[in-house]
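Down below is the structure, laid out as C-alpha cells.
After this line comes chain A, so read on.
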Amino acid sequence: MSERYDVIIVGAGPAGLATAYFLVKKGFKVIVLERGSEPGSKNVFGGRIYSYVLDKYFSGWRSEAPVERWVRREKLSLLCKNDVVSLEYEIGREIDGYDSFTTFLSRFLKWMALRVEQEGAIVATSVRVDEVLFDDGKARGVRVGEDKLEAEYTVIAEGANTLLLEKHSLRDKISPKDITIGIKEVIKLGREKIEERFGLIGEEGLAQFLLSPLFGGGFIYTMKDYVSIGVVYRPLIKDQVEAKDVIEELRLHPSISKLIGDGIPIEYSAHIIREAGYRDLMSKPYGDRYLVVGDAAGLLLNTGFTIRGVDLAIESGRLAGEAIDRISKGEDPSIYVKLLRESEIIQMLKKFRGVPEVLSNHKIYTVYPEIACRILKNMYSVDESPITLRESIREATGSRFSMIKFILELLFMVKNL
Partner candidate 1 sequence: MKILTLIKLTLDISQLKYESTGEPLTEIAPKKMGDSDKCAVEEAVRLKEKLGAYTVVATIGSTSENERIIRDAYAMGIDEGYIVKVEDPEILQATSIGKIVSSLVEKTGPYDLIILGAGSLDTHSYTLGSIIASKLNIPIIAGVDSLQYVDGFFEALCIMEDGAYTFRAKAPLVVTVTTEANEPRIPTLKTILRSKKMEVKTLTIHDLGVDDVVKVDLLDVKRYVVNRRKILWDASEDLEKAVDKFIEVLVSEGVAQ
Partner candidate 2 sequence: MKIMLYGESIEWIKQARTVADILDGETIGVTPSRELGNEAVKILNKVYVFDSIHYEPNSYYKTIYKIAEEVKPDLSIFPSTIKGRTLAGLYAGSRDEPVITDVVDLRYVGRFLEVKRLVYGGACVAVLRASTPLTICISQGAFKPSEKGENGKIEYFSRVDEERVQTIFKPREYLGIPLERAEVVVVAGRGFKKREDLEMVKELSSRLDGAWSVTRPLAADYGWADTWIGISGAIVSPRLYIAIGVSGQPLHMIAARNSKTIIAVNKDPSAPIFEEVDYGIIGDLYQVIPRLLEKIKKKT
C-alpha cells in the first residue's frame, strides 16, 4: 500500500483514542483501526468516568461531552436476603464541577473519536486487525485480511481480551483462576421515576456499590432515563449460580426491584476481565516499535464492586503519546515504563495491589453483609428490653467481634473507588 502512517493504533477504545489524540497533537500522522462498526460498539462499561483526566487534557469537555448525570450521591449498600444496610455520602456542591459523571461509553467514545478526527487523525471502523507484522521482533505495521499497512510505530489498544498479544506470545493466556466477568444491564426507567426514586434533582446522579452473599460485588449508576446495574462476578467464588443468573439475583432483590423492577431491560453485556490487578500488569508493555496501552496492558482496577479503567486508559494513552514522541527523538523505548511508573495510575494500581487477595477472602461477600444486617436489625427492632450496640454486636457475631476492625475492613474496600 502506498499510504504510510507514523503510528497505527489498534482499537478505538478510550486508550487507543487517547493515544491518537496526544500523538496527532504532537504532529504525528495517526490512524486508529477499530473492528466495530463504530467506536464504542464493542465495548462493555458500567457507567462512571472520573473527571480529572478530562479536566487535564480536553478543554471544554464539560459542555461538549455526552454526560448523562454528574455523580453527587455515593452510596455503599450491604445486601442480605431481605435487609439492606447502607452508608451514603452526599457531596456538597462542587465549585469546579463534580469529580465524576455517568455516561454511555458508546456515546462518549463517539465524542472522543470526533475530537481525534478534528485534530486530523483517521479513525477507520469495521477494520479488524489480524496480526501485527514483525520483522525480527520489530513491529512494522499490521495485517488486515489481505492488506498490509505499515507504520513507524504500532500501538496495541485492543482491550482486556488480549487476542493479538496472545497470538504473538507477548502475553500469557488468562488463567482460569484469574477470570472475573463484568456483567451489566441497562434498564430504561424514565427520567421522572429515576429522580423520584433515587432522590435526584436535575443533572445529579447516584453511584451505588453493592455487596452481597447472593452475587458478590455490584454497582448501580443512574443515567438520565436509564439505570445501569452490574455485577463483578467471580466464577470461582460463586460456583452455585450461572453467570447470567447473577444479575437476576441483583435485579430481583427486594430493595433493588422496588427501584427498577418496572423498568425495561434494553441491553445486556458481559466481558471477561483479568482479576489479578497489579500482579497482572504487563511487565514489559513495549518492544521494538510497539507499545501496549489501556486494559490490554493490564491497566485496569477491579475494586470488587466495580471495574474502573477509562481514566487509566486515557492516562496511559497520554503517556504512550509522550513516549513515542521521545523514542522518535532517540530515547530508549523503556521510557514508556519509566513514565508509567512515575504516573498516578501505577500508584493507584499499587494501592489496590491487595484487592484480589481481599476479594478471594469470601468473608467480604458472605459474612460481612449478614453481620451488618443483623447488628442493625437487633438495634432497631423494638421489643421489651432495649439492647445496646455492644450487646447487639455480640449477639450478631456470637464472638468477640471487633466493630472497629469490621468498619476498617469495609472502608479499605471502598477507599478510593
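Operating definition for what follows: a contact is a pair of C-beta atoms (placed from the backbone, for glycine too) under 8 Å apart; a residue touches a chain by one contact, two chains touch by 3 or more; residues count from 1.
The candidate set was assembled so that all candidates are chains of the complex that A comes from, given by their letters.
All of these numbers come straight from a predicted model, not from anything done at the bench.
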item: Touching partner of chain A in this complex, picked from 1 or 2; value: 1
item: Of chain A, residues touching candidate 1 in the complex; value: 1, 3, 31, 33, 37-38, 110, 122, 124-127, 144-147, 149, 188, 262, 264-267
